[in-house]
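For this view, one protein chain was removed and the others were kept in their places.
Chains here go by letter, A, B and C, matching the order in which they are written, and residues are numbered from 1 within each.
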Amino acid sequence: MNKLLFFAHLKDEAGKESITIDAAGKNVAELKAFVAEQHGMTKLDSAMTAINEEFAEDSDIIQEGDTIAFIPPVSGG
Amino acid sequence: MNKLLFFAHLKDEAGKESITIDAAGKNVAELKAFVAEQHGMTKLDSAMTAINEEFAEDSDIIQEGDTIAFIPPVSGG
Amino acid sequence: MTERYSRQTLFPPIGQAGQEKIGMKHVLMIGAGALGSGNAEVMVRAGVGKLTIVDRDYIEESNLQRQQLYTEEDVYEKLPKAAAAEKRLRAINSNVTIRAVIADATPDLLDELVQDVDLILDSTDNFETRMAINDISQKHHIPWIYGACVGSFGMSLTIIPGKTPCLHCLLKKIPIQGMTCDTGGIIAPAVQMVIAHQAAEALKILVEDWDAVRTTFTSFDLWRNQYTNIKITKAKDEGCLSCGEARTYPFLQNENLMKTTVLCGRDTVQVRPPTKQNLDLSHLSKQMQLLGYPMKGNPYLLSVDMESQRIVIFNDGRALIHGTKDLAQAKAIYNRLLG
Partner (left out) sequence: MTERYSRQTLFPPIGQAGQEKIGMKHVLMIGAGALGSGNAEVMVRAGVGKLTIVDRDYIEESNLQRQQLYTEEDVYEKLPKAAAAEKRLRAINSNVTIRAVIADATPDLLDELVQDVDLILDSTDNFETRMAINDISQKHHIPWIYGACVGSFGMSLTIIPGKTPCLHCLLKKIPIQGMTCDTGGIIAPAVQMVIAHQAAEALKILVEDWDAVRTTFTSFDLWRNQYTNIKITKAKDEGCLSCGEARTYPFLQNENLMKTTVLCGRDTVQVRPPTKQNLDLSHLSKQMQLLGYPMKGNPYLLSVDMESQRIVIFNDGRALIHGTKDLAQAKAIYNRLLG
């Protein structure tokens, strides 16, 4: 299984801070599309993604047990 | 084995951010006394101690695999 | 003035040698809003040699809740932020050379200002300018520090050309979020937390303590009690057009900039983002509702009445700003609403 963490306003959109699903085998882009659809999230595709606290590309494959964090870049200042 | 983390100026006194020793079976007070002597540290006894990111008392016993952090309370402001 | 910096020279990683280095450095600050006023104050109190501060905006009442250099009097006088910042910073430390530039931080202006600069501090409110800063940083080999915040959330990243990935490596395209301080709100502690990270990194760079420089992307949410550091070393992309081998500095090129045009014979400016967007207008309209502006919409556009302007936003990201002929003002309004 995989733990998915939602940061900042993604947490509000997802309705909770984390969910646990089986994402092994999917790449990051596929996982984003899947989660966005399942949870009606509109802002996930522009989020930065980290696998086990390391920056991940869209093509990186999720392994069993990985923790995935979604962090939305913001522009305010 | 146990990982010991030193925060702030304790890191400078210890000469490194972390060390790994076998501390299982010792309580916190014994561990502090042992490390203070081994590494010539003068300020360890007033440090707060956390075992696995949870506050620990002097009498708490270290288990195999526990991570112990020493955090010096400071008064500046 | 050694007494002045005594608590900073007592800090071993700075010391007397570090203080002398700080006093010889020139920092370029882009933006004099929340992050800009706070970062500028730390740099000036720390005794940086020279600070250049660039901002196109003037002070409004809604700035006072978080923009620490400004007072009620500055609002009444409608002072430009860069000018008001300069005035206060001089009263804080008369030893620092301060230059206020009241202008839009376009790529051309950045290219001109950056000549003898040691560090660029990002305190802007939009990704278009940040991507231009990122290209300028690579082109002139000058470190820069990204910082941003919305709500109780914020982030920071230190970019050292030739050493770390750049912002373009991490963000392949400019995100248009529809989530800025003007739509999602902002609390001052989130601003302070970003400043803490940016200013600490700035001091490390000014004293040339390169080993201490943070190599992770930091983000946090103070209300939700979240904090994380992401390793980014492997994000460095040799094909990156900003920092890779075949670099073109795309965000310094005209065709990739936001286009602003005064519409002929009308008191209206058209703003067009560099690439077509697919905005979620229903989400945007909810945010505008929270702001309390009168608003109408249909599936193709959203029309918002602000004080003296009406803004019509299309779902491809294009907008018409009615009630102005000022290109910089129109772009500022656009960035405030759409980031």
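Following the convention adopted for this analysis, a residue touches a chain if its C-beta (ideal position, glycine included) is under 8 Å from a C-beta of that chain, and two chains touch if they have at least 3 such contacts.
These numbers come from a predicted model, not from an experiment.
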- Note on the structure: The chain left out of view makes contact with B, C
- Which residue, C:171, C:188, C:262 or C:295, contacts the hidden chain when the whole complex is considered? C:188
- Sole residue of C:98, C:170, C:199 or C:243 that reaches the chain not shown, by the stated touch rule: C:199
- Task: Extract the touching residues of subunit C with respect to the undisplayed chain.
- Result: 1, 3-14, 38, 41-42, 45-47, 60-62, 64-66, 68, 71-73, 91-94, 151-152, 181-190, 192-193, 195-197, 199-200, 203-204, 209, 212, 214, 216, 222-225, 227, 229, 290-291
- Missing-chain contacts on subunit B, rising order, are 7-9, 11, 17, 42-43, 46, 48, 50, 53-55, 57, 69, 71-77
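What we mean here is this: only the chains that are shown with their structure count from here on.
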- When the C-alpha atoms of subunit A and subunit B are each averaged to a single point, how far apart are the two points in Å? 36
- So what's the Cα centroid distance for subunit A and subunit C, whole Å? 26
